[in-house]
Structures are given as structure tokens and as C-alpha cells.
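Scroll down for the structure; my scribbles are underneath it.
With one protein chain withheld, the remaining protein chains of the complex are depicted in position.
Which chain is which? They are A and B, in the order written, and residues in each are numbered from 1.
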Amino acid sequence: MSAYIVSILTEGAIFGIMALGLNVIWGWSGDFDLAYYGYIAVGAYMTLVLTIGPPIAPAHYILGLQLPYPAAVVLAVVSSMAVGLVVGLIALRHLRGIYFSIVTLGAVYVMYVFAGQYVPLFDGYNGLSGLFDPMGDWFGLDYLSYQWFLMALCLVMFGLVLLFMWRLSGSRFGMALRTLREDERAAAAFGRDIYRLKLKGYVLGAGVGGFAGALFVAYLSAFNPSAWSPVEIIVLYSAVLVGGRGNIWGVVLGVFIMGIVVQESTRFLPEVPGHPQIVLALRGVIIGLVLVLFLRFRPQGLLPERRYVDPAPKLEPATRTA
Amino acid sequence: MNEALLTLGFALVTASILALSAVAFTLEYAVTNVANVSHGEILTIGAYAAYLVHQRTGSAIAAAIAAALAGGFAALLMHSAVIGPFIRFGATPTIVFIATLGLSFMIQNTLVIFFGAANVAYTLDPGAPQHIGPFLLTPLDLQIIASAIAITFVLYLVISRTRFGKALRAVSQNRELARVTGINATRVAAATFFLAGLIAGYAGFILAESVGSFNPYFGFSFFLITLTAAVAGGLGRAFGTMVGAVLVGIILEFAGGYVSASYNLAFAFAILAIVILVRPRGLFTNARRTVFE
Partner (left out) sequence: MTVNRRQVGTWRLVASSVVAVFVIAACGNNTTSSGKLPTGPVTMGVLSCFTGTLASLGQAMLQGSQVAQKAINDAGGILGQQLQINHADTQCDEADSVPAVHQLLGASNVVGIIGPETQEINAVSPIVTSAKVPTQFQGGSTLFDKNTDPYLWRDSPSDSQLGVAMALYAYKKGYRKAALVFYSDIAAQTFPPPITNTFTKLGGTVVKSITIAPDQTSYRTNVQDVISSNPDVIFTQTDAATAAVLFKNFKDLNNLAIPFVGTDVTGGDDYLKAITYQVAHDHLISVYGTSVSGAAADEFNKQFAAVVGANQQPLANANYAYDAVISQALAIDKANSINGPDINAAMTSVTNAPGTQCYTYKTCYDLIKAGTKINFDGASGPLDYNEFHNVFGPYAAFQQDPGTGQQVQIQVLSAADLAAATP
């Protein structure tokens, strides 16, 4: 049982990093980006092709180097930022709202199709595998101890990303992103270069997603197109929404509730004999219902974003916060 | 050249179904300004309703009517229970868009609970294929194309000749102004959704039995292509959408034939992305795009 809990905590930490990256793009910049999972996948795939060595027939994939894991992670993050840059350059120029969402959906779908169909890239539907216990041999860990090590590593990484986001939230850049979200015209009037700011935020988010993907693949030891499941994606987006878009603590709470509590507790519901799919489909209904209810009654999430109020002396009565 | 014409003939069938689905979607968008992601589920519900009724009665006509009615009521319910309240509450289109995504997920899984995730086989006898000019089509194909044209014509009459159609156009152009002139925008929107649902439910029926089998997820996959057609034609413009559907159907059929078919949907999305980037108002309009949509 402890191995199960360790695996849940590890996955939860990775999920938390994913959600924090999404929060930059969706929470702070305010763009409902559907391509986000693609960056996670790019991070995962690139980490694999940089660590598992040359392909053995009949497998095909690009690169096939055998770099140490940390080096591979860095390169994987760079790759996902590069892909994010390309998508962002196209999508952020003139598109907002649902048009932006649809184009990003198209982008991620094209990525998915290429990863699955174009065999020389990442071995198509077989996917890649073989990343066993990265960095485990540095410490001489056996399999079970490694699970604890990985969990600790992921939790620490999550803590670091959280710290980074917290600093970023209060920084000029973080605040600038949020002003863009609130009112682009006003921001433009104040001399902000909207496009560059959003692009920076987008690429940063993509990089965090790639980092999460690199850790994810250490957890899974493999990755293939089946991992691009819509359920995972909906749980991720619901987590950000339920917890509180824009508020990093809210995002953490959301990951805990949606990712851990809802996802895992429904695993243990009693089965209906003869119809194994009922309880599992019920989980899907619950997740969708939670999403809709929150959007309607608490769109700001459980922990709404803190409003930054100017501490300068009040010259006039406070107007309503938008 | 012969092959190309044959492909064109096949494309007409896909395009007919696509046109119905896309015009229903665009009607929904027109009156609410919301891209309804659970639109595909209306088709799925229509398909299941047709299947159940056909099982009981053995009549294809009854099944078609059941599909349309089921779709109509499903769409009406979507509007009254989810989309309408969200709009009244003042949510932005993106928020409602996400809500319909959640709704779509709920409906798919609910169908899995009741019908199971496995495929349901549903076939009508198509009849022998015949050569109609340069095309090779079965009598069932001809029925599909004919019914699509008929429904389109009726829809045209409703929108352009009836009072309801006028109200619909008013609400789609400027909701507030329509209200001021005394039109109950919410009622018009609800009625439009019902109408759109009738069409989409019927589309689900013909799609299901033209494909031969379906499962709870089948409407959603068709939705992606529907979205492409609707955007290509111009969101909110019913007749541009139909032309868009024909174009998209043709492009997909040709792309599937001459490039590997696995890249089909990727093609659809590439088209979609290009259209949005170049002419987000649709291919058949003159409006210039703005930065702040």
C-alpha cells in the first residue's frame, strides 16, 4: 500500500508542476491554451530520446543519445520552449478568446498525429521506453528505495517551481501579464508591448510544462501517444480552475482536490457486477460536473486571486475592483 | 480524372452530413455567441435514440423522427440548463466554451453508463451502388444528399420568411438591440437551439447508419470537423457554413485518398488554423479582422 501512496504523491507533485505552468498561460495571461499538454509531451519525448541510447531495430526514433538525466532535462525544457515559441508566434499575434483556443487545439492535435503516425520521429504508436531509475545509480538505490527518492525529488522540484512562481507573481513581469489579461487596450496605452509580453509568458509556461514532462517520464519510464488521454487533460484544466486560476496556492489546492482526491478516490468505489465501466464512467461525469458547477458558481476558484491594491495614499474613494 | 470525380462523389455524401451538423452548430453560435463543444453529443444522442426506436419499431422513418426530436430536446436542455444561465450570469464566451467542454465530457460518460462504451451496430440496407453521371452512389447516399438539400431549403425559408426567422437574425446580429425592440432574446435562443437540435439529431441518425456503427464518443470526433467547416464558412453565418462544409468535405476526402489517411484530422485542423489566421470571419465575408476579438 505504501508503494501506491508514494506513486500518488509523486504523480501529484508532477501534476502540480504542470498546473503551475498552465497557470502562467491561462491564469495570468488569461489565454485558454489547449496546446499545453503538447509541451508536456515534447518534454517527455525529448528526455527519452536523449537518455535511452541508440534505437535497436525494429524501433526508430531521432537522436538516441545517452546523456545524463539532468542534462537531458535541460535540453528537453529548451525543446518544449522552442515548440511553444513557434505556436505562440502564430497564435498570439492576433488571436484571442475562442479563436486562440481553437488554433492551439489544432496545434496540439497536429503534434499528436505526428508523434503517433510518423514513425521515424518517436517510434509512432509504440512510443519510447527504457528510462529506468534515472540518477538511481548515482546513489546505489534499489528499486523500492528509488521510488521514495523520486518522490522526494519531485516534491522538492515542485517546491522550487512553486517558489519561483511565487516570486514571479509579485514581480513586474507577473503583474504586467495580469494587466494584459484585464484590459489589453489600457495596457497598450501604457506602453506595454502586448505581443512580446504574452509570448514570453507563453514560452515560460511551455518550458515549465516541458520540465514536468521530463519528470513525468522518469516516473513512467516510458511515453507513447496513449498517454495523451483527454481525461488527464480535463483533470489538469479542472484543477487549475477549481483551485483558483491565477492564485498559485489555489492551483496547488486544485491539484490536490481534482488530481488526487477525485481521481484516486473514485478508483476505490465498489463495482457494479457485470458492468465494469459504470463506476469509471461515473468518475468522468463527476469531473465534468465539478467543472461546470465551479464555472457557474465559483469561476474564480476556491482560492481566488489576491487583488493587488496600490498601497499609495488614497486620493479618491476606492472604486470597485473589476 | 475518373478517380477524382469518384472521390468528389463520395465527398458529397460526407459534405451533406457535415453541412447539416455545421449549420446547426452555427445557429447555436449565432444566437448565443458561444461555441458549443457539446454539439457533437447532440448527434450521438440522436443516433442512440434512432437506434432504440428502430429496434422497437423496425421503421427507419420513425427512427429519423425520434433522432430529430431527441436532438431537439437535448439541445433545448443544454440551453436552458447550462448555456442560458451562464449567459444571464454574464460569463464571457470563453467561460461558457469551457463549460460546454465539461458538459460534453459529462454527456459522453453518462452514455457510457447507460449503453456501455462498446460499439453499437446500426445499419440500413444501402441498396446497390449506381452510376449517377460520373459518380458512384447508392440509393441511400442519394437519400442523404436529397434530405440535406431539403432541410437546407426549409431552413432558408424559416430564416428568411418567418417572423421567428427575423427574430433569430435580429438576436444574432445584436442581442441588446433586439431586446429593446421587444424580442425575448432568451426565448428566441431556446427555440433556435431546439431547431438546431432537430437538425443535428437527424444528422446524427444519418451519420450513424451511414457509418454502420457508433459509440458514445462518435459525435465528439465528428465535432472537430464540424468546427472546421463552421469556422471556414464564418461562425454565425448559416449559408456560408454550408459552403464551408462542402469545401471541407471535399478537401478531407481528397486528402484522405492521396495522402495517408491517418493525417486526415490533422489536415482539418491545418485548414482551420489557416482560415482563422487569414480570415477569421470566414472565407465568404469581407469584414476585416480585428486584434481584440
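The rule is short, and it goes like this: a residue touches a chain if its C-beta (ideal position, glycine included) is under 8 Å from a C-beta of that chain, and two chains touch if they have at least 3 such contacts.
In this text the structure is predicted, and so the values were computed from the model without any measurement.
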item	value
Touch criterion as defined above, residue of A:32, A:61, A:216 or A:237 at the omitted chain	A:216
Selected from B:35, B:112 or B:183 as touching the chain missing from the view	B:112
Residue of B:62, B:211 or B:277 in touch with the missing chain, whole complex considered	B:211
Of B:73, B:156 or B:254, the residue in touch with the unshown chain	B:254
Among B:121, B:150, B:177 or B:274, residue touching the chain not depicted	B:121
Positions on chain B contacted by the hidden chain, ascending	3, 6-7, 10, 13-14, 17, 109, 112, 116-119, 121, 123, 126, 128-129, 136, 138, 141, 207, 210-215, 217-218, 221-222, 253-254, 256-257, 260-265
Contact set of chain A toward the excluded chain (per top definition)	1-8, 11, 58-59, 116-117, 119, 124-127, 129-130, 132, 143-145, 148-149, 151-152, 155-156, 159-160, 162-163, 166, 170, 216, 219-224, 226-227, 229, 231-232, 264, 267-268, 271, 276-277, 280-281, 284
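We adopt the following convention: only the chains that are shown with their structure count from here on.
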item	value
Distance from the mean Cα position of chain B to that of chain A, given in whole angstrom	32
Chain B - residues contacting chain A, complex	35, 82, 85-86, 89, 91-95, 97-99, 101-106, 108-110, 112-113, 116-117, 224, 227, 231, 260, 262-263, 265-266, 269-270, 272-273, 276-277, 280, 289, 291-293
Touch list for chain A against partner chain B, complex	32, 90, 94-99, 101-103, 105-107, 109-110, 113-114, 116-117, 184-185, 230, 234, 237-238, 241, 275, 277-278, 281-285, 287-289, 291-292, 295-296, 299
